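One structure is given below, encoded as structure tokens.
What you see is the complex with one protein chain gone and the rest in place.
Moving on, here comes chain A:
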């Protein structure tokens, strides 16, 4: 997966873009006669917009080597823009997520030495010559965005799978009083239990008890807290 806008020039025999069928990428919509404007640059046309289940591709009709693509995962926002004062033609306005470059002070700099860096483009407009198609395009964009949720990271090897922090106590690494000593040995509640004995059948109910400890400092809970610390 590539973040941001990039060049795309892989075409099949009929001029349509080559898709990654092995990953199940499908063509969802084709809109001919669409111009594209990247950032503050002037509009480029004529071209054809291909919307796939994974990304958006614009291919120039005039220049077979020219084309752009951006994954829906990188499209932060999209909208229909109709105000003639803001932009001369009604269009689909999109914001593209870019890789943040810490060294770069001027975030708007897309061109340096005359060479356009597509990966820095943050805004893109798609201008169909048929503006009645804008709402359809907007809906297709919504559909495809929904098809591309954030990929879920692998659940951890821990039994509970979550890495939620419930209180600042869990973050203690060094220092603290004696009563915190047990927590310093381990980095997660489950391994504290593992230290005491390796019996996993005990781990689950014990884990819940300890989570409760994290959450509440009520006086009545203190009894439980003392019990577990003896292990």
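Here is the rule we use: a residue touches a chain if its C-beta (ideal position, glycine included) is under 8 Å from a C-beta of that chain, and two chains touch if they have at least 3 such contacts; residues count from 1.
One rule holds for everything that comes next: contacts and distances are computed from a predicted model.
Asks: Between "Transcription and mRNA export factor ENY2", "Sm domain-containing protein", "Aspartate aminotransferase" or "G protein-coupled receptor 89B", choose the name on the UniProt record of the chain that's been left out.
Replies: Looking only at the record, the undisplayed chain corresponds to "Sm domain-containing protein".
Asks: Which of A:12, A:42 or A:85 touches the chain that is not shown?
Replies: Final answer for the missing-chain contact: A:85.
Asks: Out of A:9, A:43, A:116 or A:145, which is the one that touches the chain we can't see?
Replies: Hidden-chain contact among the options goes to A:145.
Asks: What residues on chain A make contact with the chain left out of this view?
Replies: Where chain A meets the chain not shown: residues 75-83, 85-87, 93, 95, 97, 122-123, 138, 141-142, 145-146, 149-150, 164, 166, 208, 211-212, 215.
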